[in-house]
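Structure record follows, encoded as structure tokens.
Just one protein chain is left out here, and the rest sit where they should.
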Amino acid sequence: MTAATTNAASGEKIDSGKARQARITGGILIALALLVLFVLDVGTGEVATFKLSRPRDAIVLGDLVVPGSFNLLVAALLAFLGVRQFLRGGVRWSNLSIGIGLALVIMAFLVWATAGKSFSLTGMLQATMVRAVPIALGGLAGVLSERVAVINIAIEGMLLAGAFTGALIGSLLGSWLGLAAAVMVGGMFGMMLAALVVTYRMDQIIAGVVINLLVLGLTSYVTSQVFAHNRSLNNAQVFRAWKVPLLGDIPVLGPMLFQQNLFVYGALILVGVSTYYLFYTKGGLRARAVGEHPRAADTLGIDVYWTRYFHVTLAGMVAGFGGAWFTLGSVGRFDENMTGGRGYIGLAAMIFGRWHPVGALAAALVFGFADSLQQKLALLNTPIPSEFLAMAPYIATMIVVAGLIGKARPPAADGKAYVKE
Amino acid sequence: MTFLSKIGLAAALVAGSVTAASAFTACQVTDTGGIDDAGFNQTAWKGVQDAMAATGIDGRFLESQAESDYEANLNSLLGGDCDVIITVGFLMGDATAKAAAANPEQKFSIVDFAYDPTIPNVVGQVYATDQAAFLAGYLAAGMTKTGVLGTFGGINIPPVTVFMDGFVHGASYYNEKHGTEVSVLGWNPESKEGLFTGNFDSLDDGRAFAQNLYDEGADIVLPVAGPVGLGSAALADELGTEALKIVGVDADQTQTDPQKAHVYLTSVLKRMDSTVQQVINAAMDGSFEGGLVVGTLENEGVGLAGFGSFEDEVPAELKAELDAIRAGVIDGSIKIGG
Amino acid sequence: MTTSIGKRALDDAGRALLQRTARGRSEFEDLVVVPVFAVIVALILGALIMLATGVDLPTIGKSFVALAVGSVGSLNALSETLTASIPLVLAGLGLGLGFRAGLFNIGAEGQLLLGGTAAVVFSFTFPSLPFPLLMILSLIAGAAVGALYASIAGILKATTGAHEVISTIMLNLISYRLLEYLLRQPYIQKEGRSDPISKSVPDAGQLPRLLDWIDPNLRLHAGVFVMLLAVAFVWWLLFRSKIGFAFRASGANPDAARYAGMRSGLVIVAAMATAGALAGLAGAAQVQGVLGRASPGFSAGIGFDAIALALLGRSHPVGILLAGLLFGGLEAGGRQMQVDAGVSIDLIGIIQALIIVFIAAPLLVRAIFPWGFRKDAKGGKA
Partner (left out) sequence: MDVELRGITKRFGTVLANDNVNLMIRGGEVLGLLGENGAGKSTMMNILSGLYSPDAGEIVIDGKAVAFEGPGDGIAAGIGMVHQHFMLVPVFTVAENVVLGVEPTGALGHLDLKKARAEVEEINEKYGLHVPADALIEDLPVGIQQRVEILKVLFREADVLILDEPTAVLTPQEVEEFFGIVRSLKEAGKAIVFITHKLHEILAVSDRINVLRQGRITGEGDPKALSEADLAEMMVGRPVSFTVDKAVAQPGKPMLEMRNVVMLDDGDDLVLDHVSLTVRSGEVLGVAGVQGNGQTELVEAIAGLERTASGKIVFDGEDITHASVRERHRQGMAHIPEDRHRMGMIATFTIAENMVLNSYYDEEYTRGLSVDWGHVQETAAAFCVDFDVRTPSVFLPAGNLSGGNQQKMVVARELERQTKLVIASQPTRGLDVGSIEYIHKRLIQSRDEGDGVMIVSSELDEIMGLSDRIVVMFEGKIVAEFDNTAGSADRNAVGLAMAGASGETTSGAAA
């Protein structure tokens, strides 16, 4: 039984939450329409050129040329969606409308910024993927540990530890061993987090913050004490991009998905594998049970402590792999605090992705997109100061976490220590 | 995010190298970047070390972890042990001026900062980096195959953007001379807006920003962001120098980044080590006088490094033109940005 | 309609209930033994790390001596310790207050930056105001802007449930960029300077130095009184005031607070704003007492160190004061360690992190030092 039926029957005024939400959505959409119409106004004569191919691509496509009148179309569409929200009060459509609306606004914004100029869309998408990798892996690490109800603020520290180890061992013993060591050290810090929160019942957020502090302190200390004088210890071979035959030649998609390095492929595979693991296997079922209702799992003979140790360690290993990207997948050398908060954004990606590996990846791509978009905008000489462009990904994160695009439910026992009786 | 501390110290080494007999001590206070910042702190310290090697003086340094340390660090050096105190970076300008006013007998010198009016016991060291970057821009414009150059900076501040100004103007000057249409992405000298990583420590940003410029067609990139540029070099190494070359900054990066030496077309030199050593020498021989030392092409305070592995690829006529321009800049017949 | 209450005489049974229970041994262990052990273990581990990175034993000994001398060994050392602890304690009080209200505010860094900037801007905007007035108003301006900035996260949490950990981290990152932008605005940027640096705080706006009549290099300033007042204020606020009761109740059990008619949204915003005001005050004290102007990243991680501080001080104002003095001492002593023994100041960061590990996991300390504790301490199942 729903409110709508009663509403019609009795004619009384029932203030339903969803109707209110639909009204708000409608208001936002109409405001966006006005924004596009007046602020992102492009002269009809001007065109925006998006390059789809690069000179060295196997299949070369022509440029995508969008006329300025595109923005008028977007404004009209937004207005239509907004008015529709008011009239139909489309409960189920609210989220979808907002999603479509935001996508349209971003397109209009791109057209506005690019009017009279051009930039490489393919390059931006490829960069989106690359920049998304550490965030996606950080988010995945978050998913793995929060699914067993351990909040993992320490992703940042694990990434940093992975980056450091990758550079050090990679320089000494070669990139493959460096990668293996990074994964192991990440796992070690995962195990440490598990020990602190599971065995010693330390507050999970505090434990995470502390690990971050510790890793930052240790890596910085060693960097200045050792690396500064032995540069050869901090100079690893980078894993280069490897083009997948045939698939890599597909225009636009090819460079984004199939002309990348080990870490991009690894992240995609890990997301697939962990989705399968969490939702289609025995181990995953048990892990999720531990995250939702540890006491129930315990009564059924599932070892809650062991499950948490195992998955948080696994999460650490994933984060260690993600951390190695910074050194072995990108620049080959470590620098103090080089992860620069990417672990926290990974955490946000996990929340945005609703504690699901695929969701985390999708969210990471959104952040990656905001990041690479910001770089393109700086090149296009938009009248927005560069500092504000640089803020864009953070503001996007806040909007996302504020749940403007729908709310999600964390695992029920998330953050709570389990005390076996 | 200088979370706790980001500063390193090689002081064990310092303590070991000090010889007791020295009569003269030069002291350096770093800014928050630390002594191994691959930037001005390190280069200035190299100047002190060069002086130590050349004249057998004592040298020591203190690292500042936070801005509130500047004053404290200066205070702890004021005991009278230091014959000259060298501070680094415009951020230390106020603290240095204050200490200099309180201790008129103490000799100070500050890197990358100029006082107006000058202070009698402080030598400011500044650099006309745009002169050297101008040459780099001209060279790059002459070497590009795509007709597109790129540059990006760490933070939008003058010590950074002065490089970018010179680079852009150099490329325009090439266009003027040769009727070409080489463009520079990433910096607009008029609006003072451009491409910035927002930090001086994310090497990964250096790679991503260079990739961005490469995607837009740039085949030579000038990163002005300290160690961040090492990330750009990693990309050039992976793509191959046919596709992307890097112009180094501050020091000759074929020396400071030997593993990737082959990707550097050249480097825009900012010879802080040389000016620091000059100041120390002046303090030793009694010719020390407060005021300003400006590093220029003329006094070799700034300059262009060699062409490294591209020595053979740079056409002889281009080299000749660069020599002529250098002379023109020195004698004032060529105005940068004019 | 039951009994009416009012002041009425208690019978013997009632008076018996007003006896305070004696502090138990386990409480003593938690408050004293654990922190002491934590500091000792952290220092030992710090020494081991130095050993592992090739520092020889005499140097390690020398560095610990320097640490002690540099923090409490002289008047200058004490002055430096106190000076360093002022912003740490102020920001730590804000964070501790947030923790008590159930809010994990990571955003002190950003609140501190913007609060400090506001204090600077206010002070040079009204240079003609007389001494104590301008100083006080500038402090208030800093606190107000810190409160406003923190309220963003509070309002987001109250209205949409956005987790404050994420939103305050983002607000920190945004504040760095915002500061860079602001410092390049002609109104704020220092005349004649092209680098991002603000105009200076006029003399009337500065927190006066207290000991410069002994030695002009002693930097201890009047902010120490602001700090002490803030400790007293926060203590009163948390444990004596009406709103503080609501803060603590919301933090301890949000459902019970809602049941009791406390408006959770209001409490969240008020607690965030108060925490932000204290962080903003920390920034103001730093620029008005030490730095004299704002520049990029002048916060220098104080906002993050303050998290550790608040945890160490168990979110109790007096605990935070003591922890702040400890951290201030470590900072001042660490500087001395660098001068005397040549050991990297990064080590201090490691030691701080280790102290928090052991404080926050008393079970771990108990496991390491079983002989330090009564056997059947509460919980007892470690």
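Letters A, B and C name the chains as they come in the text, with residue numbers starting at 1 for each one.
In this text, contacts are C-beta pairs under 8 Å (C-beta built on N, C-alpha and C of every residue); 3 or more make two chains touch, one makes a residue touch a chain.
Note that the structure is predicted; figures quoted are calculated from it, not measured.
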Remark   = Among the displayed chains, the hidden one touches A, C
Request  = Would you mind spotting which of A:L285, A:V358, A:I384 or A:I399 touches the chain that isn't drawn?
outcome  = A:L285
Request  = By the contact definition given up top, give the residues of chain A that touch the hidden chain.
outcome  = 1-3, 6, 12-18, 91, 280-286, 288-289, 292-293, 295-303, 412, 421
Key: Hidden partner interface residues of chain C, rising order   = 1-8, 10-11, 13-21, 236, 240-243, 245, 248-249, 252-253, 255-256, 258-261, 263, 380
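The working rule: only the chains that are shown with their structure count from here on.
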Query = How many angstrom between the C-alpha centroids of chain B and chain A?
reply = 36
Query = When the centre of a chain is set as the mean of its C-alpha atoms, what distance in Å lies between chain A and chain C?
reply = 32
Key: Of all residues in chain B, the ones touching two or more other chains   = 1-9, 156, 198
Note = Going by residue number, chain A touches two or more other chains at 213, 216-217, 220-221, 224-225, 341, 385, 387, 390
List of chain C residues in touch with chain A within their complex = 49, 53-54, 104, 106, 156, 160-163, 165-167, 169-171, 173-174, 177-178, 180-181, 304, 307-308, 311, 344, 346-347, 349-350, 352-354, 356-357, 360-361, 363-364, 367
Task = Using the touch definition up top, name the residues of chain A that touch chain B in the complex.
result = 54, 119-120, 122-124, 126-127, 130-131, 212-213, 216-217, 220-221, 223-225, 228-229, 235, 238, 240-241, 326, 330-333, 335-338, 340-341, 371-372, 375-376, 378-379, 381, 385-387, 390
Key: Residue ranges of chain A in contact with chain C within the complex   = 153, 196, 199-203, 205-207, 209-210, 213-214, 216-218, 220-222, 224-226, 341, 344, 347-348, 351, 385, 387-388, 390-391, 394-395, 397-398, 401-404, 407
